[in-house]
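With one protein chain withheld, the remaining protein chains of the complex are depicted in position.
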Amino acid sequence: MEELGQHILNGLNLGAIYALIALGYTMVYGVLQLINFAHSEVYMVGAFAAYYGAAQFQLADNPGWVAFGLTLAMAIVVCSILGLCIERFAYRPLRNSPKVNTLITAIGVSLFLQFTGQVVFGADPKLFPEVLQDRALFTYGAIQVQMFDVTIFVVSIAAMLGLNWFIHHSKTGMAIRAVSFSFRSATLMGINVNRTIMITFAIGSALAGVGAVLVGLKYPKIDPLMGMLFGLKAFVAAVLGGIGNLHGAVIGGLLMGLCEQIVVAYLSSTYRDALAFGLLIFVLLVRPSGIMGKTHVEKV
Amino acid sequence: MLLQVKQASIQFGGLKVIEGLDLELSQGELVGLIGPNGAGKTTAFNLISGIYRPTSGDIRLEGESLLGLKAYEIARRGVVRTFQNIRLFSTLSVVKNIQVSMHSFCSYGLSSALFATGQFRKAEQESRQEAMRLLEFFSLEHLAEDEAGSLPYGVQRKIEIMRALAGRPKLLLLDEPAAGLNHSETVVLMELIQKIRREFNVAVLLIEHDMKLVMGICERIVVLDHGTVIAQGRPTEIQGNKKVIEAYLGVEEDAI
Partner (left out) sequence: MISWRGWAIVVTVALTFSGAGHLFLNAYLQQILFYIGINIILAVSLNLVNGFCGQFSLGHAGFMAIGAYVSALVSLNFTLLQGPLAFLNFPLFALLGGLGGAIAGWAVGLPSLRLRGDYLAIVTLGFGEIIRVVLLNLEVVGGARGLYGIPGDTGFVACLHIYLWAGATVLCIWQLLQSSYGRAFLSVREDEVAAECMGINTTRTKVTAFVISSFFAGVAGSLFAHTTNSLNPASFQFVKSVDVVIMVVLGGSGSVTGSVVGAILVTVLPEALRPLQAWTGVDVRMVIYSLLLILMMILRPAGLFGGRELSQLKWWRRNAPTS
């Protein structure tokens, strides 16, 4: 019973990170109706940015909140810039093309980053710098709560709450919501659609950077292909919750983390990755709009 | 009785777009469906052609209910339509556009197509001849191989009608066939619709805003406003109908 509690805790923790990445997918889908395949690679680059950045400034030598904060900052900056570049050079030229063209481009960008990453970073896994030191915080029966777990949880929740406030209580947030309804109407209301989309990408990518650092702490082995699987699961989480819906991304992420933890613990770890695909297909075939989504009627 | 719409209603969320629609058409009749913008005319077409399913009521073709049938099944039963915003298969040639509607009559199977058998070649020849006959009826045979999307607007409207006729309909639904046409083009269209009705032995229900056309060729007119029928009758009856005038022009201020 208490073992279950530990699994639930781990699941929610993992789920929180999935939620962070899922938010990036869902935000871009909301404004562009595009599945940003490259998002998982932005996440990967974030991990490596943190890796090289920490090495550059020797942050692992002085682990602690300052080192952690600086690492986060570096990942956020690099990811945001990368996300902005991708939007500007790969997606924006295709704004008026059929959606499938942009999808193909997204796949192209994703693969390009993966394979270039292998060339530039080397295909071998590297060890994420220990910018924060883990320790057991407290135990409740058989449930052990590590510092990393709390950090992950707190940072994720803080980021999500920050985003939520931003989307619902700031002018730019309202602009983002408007653009996700209709480009034309938003433009007519005086919203700079290009700028809004850029901000959306920057925020989504920044969250990916945060997620990358958190993952790097807890699962320190990083490699250029790490984005594929993790990103896929986060994407499934976004679809599960209802792609385009921010609350859905969070719910989907937490659910995804929980399901994965339970499957690994009680079923088999071989099929852990297949779970993501299975879940994805199940959702798309049974209820494509996800948990929080609404089905929309095509006007003829 | 060819078409019977009985108390059909449809609502989207809380919005009742059509309520209690009653409409009947006999074989070969030419009926006009008019009403101010937003009255629900195209939605009525969408209901009849099966794109939407009514939330209540019934729609019958030759006595058999069309409810629950998919749009392509309804088309195969003989209800074919054109669209308000032209929806041609733009990159296909004109003759191929027309031939698409004939697919349901295709007399050969997949294997004949994959291996280009004699049966396939013969059937294709006949299909092309049938399409060309339609083109000749409309005097457009010189455009047969042109890309449909590259042709002028008025011609595209005609192609849509040809494409619909190729489906051998019993009931032809024309959605604003005169939209964007000038006076002389409209006159030509009026003659064309009547000629179609005669030669193809098809009932026609048309949505139009051009009153000259409607009053000129329709045997009967149905007036829709806010999703319900407010008047029905011969053109002369409709012209003087107070409710119809109010629907289009509004009520006079001192009358309130």
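The letters A and B name the chains in turn, as written, and every chain counts its residues from 1.
Operating definition for what follows: contacts are C-beta pairs under 8 Å (C-beta built on N, C-alpha and C of every residue); 3 or more make two chains touch, one makes a residue touch a chain.
In this text, all values refer to a predicted model and were calculated from it rather than measured experimentally.
Novice: Using the touch definition from the header, name the shown chains in contact with the chain that isn't displayed.
Specialist: Counting the whole assembly, the omitted chain is in touch with A, B.
Novice: Who touches the missing chain here, B:Leu2, B:Leu21 or B:Ala75?
Specialist: For the chain that is not drawn, the touching residue is B:Ala75.
Novice: Of A:Phe112, A:Phe166 or A:Tyr219, which sits in contact with the chain we cannot see?
Specialist: In the full complex, the listed residue that touches the missing chain is A:Phe112.
Novice: What residues on subunit B make contact with the chain left out of this view?
Specialist: 49, 51, 70-72, 75-76, 80-81, 83, 87-92, 96, 99-104, 106, 108, 110, 112-118, 120-121, 123-124, 127, 163-164, 167
Novice: Counting contacts across the full complex, list the positions on subunit A that touch the omitted chain.
Specialist: 33-35, 90, 93-94, 97, 99-105, 107-112, 114-116, 118-119, 239, 270-271, 273-274, 277-278, 280-281, 284-285, 288, 298, 300
Here is the rule we go by: only the chains that are shown with their structure count from here on.
Novice: For subunit A versus subunit B, what separation do you get between their C-alpha means, in angstrom?
Specialist: 49
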